[in-house]
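Below is one structure. I have some questions about it.
Presenting chain A:
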Amino acid sequence: MSKILIRGARLLGGEPMDVLIDGERIAEVGTGLTAEGADVVEGEGRILLPGLVDLHTHLREPGREDSETVLTGTRAAAVGGYTAVHAMANTFPVADTAGVVEQVWRLGKESGYCDVQPVGAVTVGLEGRKLAELGAMADSAARVRVFSDDGKCVDDAVIMRRALEYVKAFGGVVAQHAQEPRLTEGAQMNEGIVSGELGLTGWPAVAEESIIARDVLLAAHVGSRVHICHLSTAGSVEIVRWAKSKGWDVTAEVTPHHLLLTDELVRTYNPVYKVNPPLRTEADVMALREALADGTIDCVATDHAPHPTEDKDCEWPAAAMGMVGLETALSVVQHTMVDTGLLDWSGVADRMSARPAAIGRLAGHGRPIAAGEPANLVLLDPAYRGAVNPADFASRSRNTPYEGRELPGRVIATFLRGRATVMDGKLT
Partner candidate 1 sequence: MKRHLISAADLTRDDALLVLDTAEEMARVADRPIKKLPTLRGRTVVNLFFEDSTRTRISFEAAAKRLSADVINFSAKGSSVSKGESLKDTALTLEAMGADAVVIRHHSSGAPHRLATSGWINASVVNAGDGTHEHPTQALLDALTMRRHLSGVGRDLEGRRITIVGDVLHSRVARSNVLLLTTLGAEVTLVAPPTLLPIGVEQWPCKVSYDLDAVLAKSDAVMMLRVQRERMNAAFFPTEREYARRYGLDGLRMAALPEHAIVMHPGPMNRGMEITAEVADSPRCTAVEQVANGVSTRMAVLYLLLGGSEPAITGTRTDSADADGRPAAEAPEAARTEESK
Partner candidate 2 sequence: MVDDRSIRTSASPAATGRADAPGIAARPVLEGPDIARVLTRIAHEIVERAKGADDVVLLGIPTRGVFLAHRLAAKLAEITGRAAAVGSLDITMYRDDLRLHPPRALARTEIPGDGIDGRLVVLVDDVLFSGRTIRAALDALNDIGRPRAVQLAVLVDRGHRELPIRADYVGKNLPTSLRETVKVLLAEEDGRDSVLLGQKDPGPRAGHAADG
């Protein structure tokens, strides 16, 4: 592998520096660097961040290769500036055995665009009744550390308690999809003024908050750590803030779409805005941004959820829930957090790389940009402005809520262990 010199990029948004990559690692960081025979990447006016890490990606393989595969999903991740993604367990078959997680892990290795860290199911078949073989998945080649029934809530308090306790043995974490099932039967959108007018069954904030409250108490009780997936309400923020103030080991993520979009969009009845948890109100969006800025929410996770066209090209209640997000996440975060002054670029590096890597116990990612570190990097142009065009997506699916919307910033290059997966904004 040859040498690459990234010249004059602003490290974490700071002063312009040169970064020399030699092989898989960063060889040198400084000013006025030169290197014989190195490929030079112009970094002037651009921002250099550690490669992004997603705690929450649906790659759909095995089972729903019509919407995404490990290959297409990791290509999308690379375009979005990611160097590692956690692949959620709700595949067909469910990733609830060492065999399935190893298969996904191996497919990730073969893709070469982005590291794929499988998430294991908490319960067999995501059914919430019987613990899956969490230890076997942890000990497998995939070295699973994050367990989640995402898409479904581990609603049985005893099962949740046991899972929280059990994963302590291998440093695991349970990532909870907080949704009280009885309160959300048939739910179509956020319960509030808009749902009342539109006649769509509501998904009340309390259905999320009550589970989060229970789970932080359970985690504290058994001395384990718990991670809250896609936190979406102001009330959830308050509960997490309170739990952290107690010193409990609670972490939380927020999706880019919950930082930007509100339930007012549902008035279009366009299922591209249908997602779980649902788009909430403006007050919730503001509380989430503030919580991400002050660290109450640890990280941004995409909940990248590809669906084929036919699952969205229909009436609202018949449509699937979810949005793709890998290729637009960084732009949405720049738009909602950086351009608003809530977070600087080093904050973005923390929330989109360091912290998710730490929560997932992922080695080699989310590291500082320093000599000797793995060369997992993303170079972006923050001055770019352009409308989102789903036809350009690397993902197999097109279900983005941002079609035609102008968003700032663009990934120029992504480096996975020294190899450019994206260069000049294009996959290599």
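The rule is simple: a residue touches a chain if its C-beta (ideal position, glycine included) is under 8 Å from a C-beta of that chain, and two chains touch if they have at least 3 such contacts; residues count from 1.
Behind the choice of candidates: all candidates are chains of the complex that A comes from, given by their letters.
Predicted model, so just to flag it, every value in this text is computed and none were measured.
Visitor: Quick check: counting C-beta contacts as defined, which of 1 or 2 touches chain A in this complex?
Guide: Only one candidate touches chain A in this complex, namely 1.
Visitor: Over in the complex, which chain A residues touch candidate 1? Could you list them?
Guide: 188, 191-202, 204, 268-270, 310, 313-318
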